[in-house]
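Of the protein chains in this complex, all but one are displayed in their positions.
Up next, chain A:
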């Protein structure tokens, strides 16, 4: 674990959620193709059986379908299938919903980290899951709820419902597990925010730069980090520090270059204890208090070859972020844009979504039902002993402890059980 890079390569963000451009495109095509085929199958079944879809949305007047040129229909045998979204259209919609997610996050006054984590989880989810399979409008709220948890805040569902004017906890909770599973349980999202603070500190320490200039650049870069990387695929292609440098470069190219120059002319200090790497190089947003890489590593990073690669990478990331500068917030919220570009896609989506999975609450109910039928067979033959556990949970979580007497009683009962551990409060 010598270097920051070695550390980053151990992260799930790198191991599971970093892709080249072509890998990512291929994954999305694949997800789209699979969704189209399975939804076609499900819709056809319904059409054939004549039961129709539960919501009117999936049953279409045939005349409407006749005009659909690119209905995937190799055999020409199912003329009543709707037109499906393409992978590119899915991406556009995902980006639109991320903008909605960020606005919702602003409304709820969540921290930058929570909003960013929610956005990244949402994007991750829709790489291997089609927007036609699971409803994005629901999932974005779920992502915000779970984003809070991933960042260590555990909001009450009741508060959350109030903030977003929803009525039933199930609307959010039904999707939570789905999301968690959909991101392969990788919820530690590494952000560029701390790295930016480190970079600003590093620039100040150089001593010859006007501090107002640094402040302005930091402010602008932060604004960018709150929006641009989340609205693009930046987190899938670049490390947090690269994203930070790109944002800084967009804010003030001179400062970013200066920082890179300063970093790669970093002189090896004499004493070991003083040799903290600059916080600016932190992949996870370091605080500057970390171990020194070995001398050889230090030597290789000072080389100009590596510096040029850094500059090239930062430049590429910069171009990506440039496509979605914070000013585009207005674009995405604009009604005309919505009507022209988003509404048609949503209309299409309304017709081609998965009839079995679109309603999360219903899906959850069915899953539970199936599980109940199975009668939790994997717990059989377990032998008793755990019946008390519910009370123990109450002891730790529940609000209504009925006083010391009750606590004592619970404790006494517990002594007899096989589990002598979880004591009362």
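The rule is simple: a contact is a pair of C-beta atoms (placed from the backbone, for glycine too) under 8 Å apart; a residue touches a chain by one contact, two chains touch by 3 or more; residues count from 1.
The working rule: contacts and distances are computed from a predicted model.
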| item | value |
| --- | --- |
| Omitted chain (choose from "Kinase-like domain-containing protein", "DNA replication complex GINS protein PSF1", "MMS19 nucleotide excision repair protein homolog" or "Oidioi.mRNA.OKI2018_I69.chr1.g2970.t1.cds") - UniProt protein name | "Kinase-like domain-containing protein" |
| Among A:96, A:110 or A:238, residue touching the chain not depicted | A:238 |
| Touching the absent chain when the full complex is considered, from A:48, A:153, A:206 or A:343 | A:153 |
| Sole contact to the chain not displayed, among A:23, A:137, A:211 or A:261 | A:23 |
| Chain A residues touching the omitted chain (full complex) | 1, 3-12, 14-20, 23, 26-27, 30-31, 34-35, 38, 41-42, 128-129, 133, 145-146, 149-157, 159, 169, 172-173, 176-178, 180-182, 184-188, 194, 238-239, 241-242, 245, 263, 277, 280-281, 283-284, 287, 290-291, 293, 297, 300-301, 306, 309-310, 313, 354, 356-357, 364, 367-368, 370-372, 374, 376, 378-379, 381-383, 385-386, 389-390, 392-398, 401, 407, 411, 414-415, 418-425 |
